[in-house]
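Below is one structure, written out as structure tokens; the observations come after it.
Removed: one protein chain of the complex. Kept in place: all other protein chains.
Letters are used for the chains, namely A and B, taken in the order the chains are written, and counting of residues starts over at 1 for each.
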Amino acid sequence: MAESNVKKTEEVVEEHSSMKGTIFSVAVVGGVIFLTYLLIYGLYMARI
Amino acid sequence: MEAIKKEYWKDKANKALGISPEDARITKSYLIVAFVAILVGGLLGLLQGMNRAGILELPVWLNYYKVLTAHGLLLVVVLSAFFTIGYFYAGLSHSLGGLLPKVRKMAWIGFWMKIFGFVLAVIPILQGDASVMYTFYPPMAAAPMFYIGLVFIVLGVWMLAFGAFINVANWRKNHKGQHIPIISFFATGVFVLLFFGSLPVAIEVFYIIPWALGWIETINVMVSRTLFWAFGHTLVNIWYMTAISAWYVFVPKIIDGRRWSDLLTRIVVIALVIMNITGGFHHQIIDPGISESVKYMHVFMSLAIGFPSLMTAYAMFAVFEKTARKKGGRGLVGWYKKLPWGDVRFLAPFIAMAAFIPAGAGGIVQSTNQLNQVAHNTMWVVGHFHLTLGMTVVMTFFGVSYWLVPYVSGRVLTKEINKLGVIQTIVWTIGMVLMSGAMHWVGLLGSPRRTSYSTYFDNATALSWDPYLFFLAIGGTLLMIGVLLQVYAVFHMMFLAPKGETEFPVADVEEDATPTPMWTERWGLWIVLMLGLVSMAYVIPLVDFIVNAPPGSPPFKTW
Partner (left out) sequence: MHKAEKIWLTLSFGMIIGFMLITGYQAFAKDMGPPSYGERIDPQKVDETAPFDNPGVKQIGENEYEVVMTLQIFSFTPNEIEVPAGSTVHFTMTSKDVTHGFQVADTNINAMVMPGYISKITQTFDEPGEYLVLCNEYCGSGHQLMGTTITVK
């Protein structure tokens, strides 16, 4: 019982300072840049 | 010692009592002009959208190109510049302990010079003597009055830039060893860019005037075009920098969070100041007469501006996540729920930031050297700058207005106006997404920008664009509704809302933040570096255009 409580607090602390949401969000930004590039580059190559 | 004490007291008094009525009047006047400009400019935009959709044929006296020139000038030159100045002057006043009387005077002189210049420029546009667009590429020649008006606008801008420099320099003298407050740091960067960025266009206009008057016969078109873009793209980045100043300085406070690392924030400002002006060249990627290696170097310089924006993307998400997690936010994306979505002062700038993700991505790709051939001068570009300016910048301005207008008016933001603001934000978002999405797509199919409705003699390709162009009318209509809501909200907050105190919401840095080193304050060095980069970028092509110039072009009036 006590042990699981400790674990819970640790989890909360971890959540508290976690940066995983930021990393996920910037990954989305990177993905959008990459997909936009693929679209325009693909169109460019298709029209050569 | 006495003086320092007095200054310090003034800072405190200012923070406690809010903005002085004289300083407030300056910002209010600039904001009124900005929002009147969006009202008129928005209406003109709606007319174009209707025309482009093939719904509305404009009468001869209200020609499409006349409307487009006025729309561009009102939104690109008036709205954005007046908002930027009003906003930063409030920031200078707040953070530096009030504007100096001399600076206040300069702000008014600048204001009237800009208004006078704008009236001079608009008269020939309305008369149909200046349908040259906001880029006014020679050898198209407008009536000389149009260019004289531009001169006054530029002089007005310089007046305000120097006013800001004087106020900041005075504060620095009295606060040795201290950092310029962050909002004034942004303001300094913006006014440095406004001054140096408008120098090239001033030179351009300076030699267009005698040519438009017929005193000299011909003009060098490539030099004019290059000088224009050295200014044109800098202007774009000035508004962008204004928008991100609100993201870094005010948005964290509105969500009850702390500011991002002061050092990294200042580095973003410095990087944007140093690298901005050279970015203009990517408007000339498919121009003749510039060697491929010069173009390639320029594309690299243009894309380098993306670096501080990538830093900003990380900074914003980090501030949001940190704040949301402190409030008990959980999960990979679940913490987003803890952000104040019902507060227009957060919602509008957040959507503005989100819009910059595709807008920035599109910008990067379309300026990647030959890929520019896919997008150049098509509707894609129009879609791009409606995402960047119409959403990223303008929505941030809207979000700011919900605390800046009450702040300078001594009033408060009511629940009702906040609700109106949220509705406005949603209407604007849907309108812009529909319009700019359709513009991007139809541009890739080949539809050109700056062209009134045309089927090109019933060409099948041109006819296939029609369904997409229809969205311009739908989006434009929604945006007009958004303009009306926004302008109502601004005037309500300025004159009708209940009186009270509104905070100037500058966020604090983290409690455990490390102090920022003093080298960030070396503005002389940043300007030298900027000028170095500008020379690296522009000396070779400009010298080539002048030394190896073809015979010049006489003026043409082709409308």
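Throughout what follows, contacts are C-beta pairs under 8 Å (C-beta built on N, C-alpha and C of every residue); 3 or more make two chains touch, one makes a residue touch a chain.
Given the structure is predicted, the values throughout are model-derived calculations rather than measurements.
J.: Residue by residue, what part of chain A touches the chain that was omitted?
T.: 19, 22-23, 26, 29-30, 33-34, 37, 41, 44, 47-48
J.: What residue numbers in chain B mark contact with the hidden partner chain?
T.: 63-65, 131, 133, 137, 139-140, 221-222, 225, 261, 264, 284-292, 295-296, 299-300, 303, 306-307, 310-311, 314, 318, 364-365, 368-374, 376-378, 445-446, 448-454, 456-457, 459-462, 548-554, 556, 558-559
We adopt the following convention: only the chains that are shown with their structure count from here on.
J.: Please compute the C-alpha centroid of chain A, do the same for chain B, then give the distance between them in whole Å.
T.: Here chain A and chain B have centroids separated by 30 Å.
J.: Tell me, which parts of chain B touch chain A in their complex?
T.: Of all residues in chain B, those touching chain A are 310, 313-314, 317-318, 320-321, 324-326, 330-333, 335-336, 357-358, 360-362, 364-366, 368, 370-371, 373-375, 444.
J.: Could you pull out which chain A residues touch chain B in their complex?
T.: Residue positions touching the partner: 15-22, 24-26, 28-29, 32-33, 35-37, 39-41, 43-44, 47.
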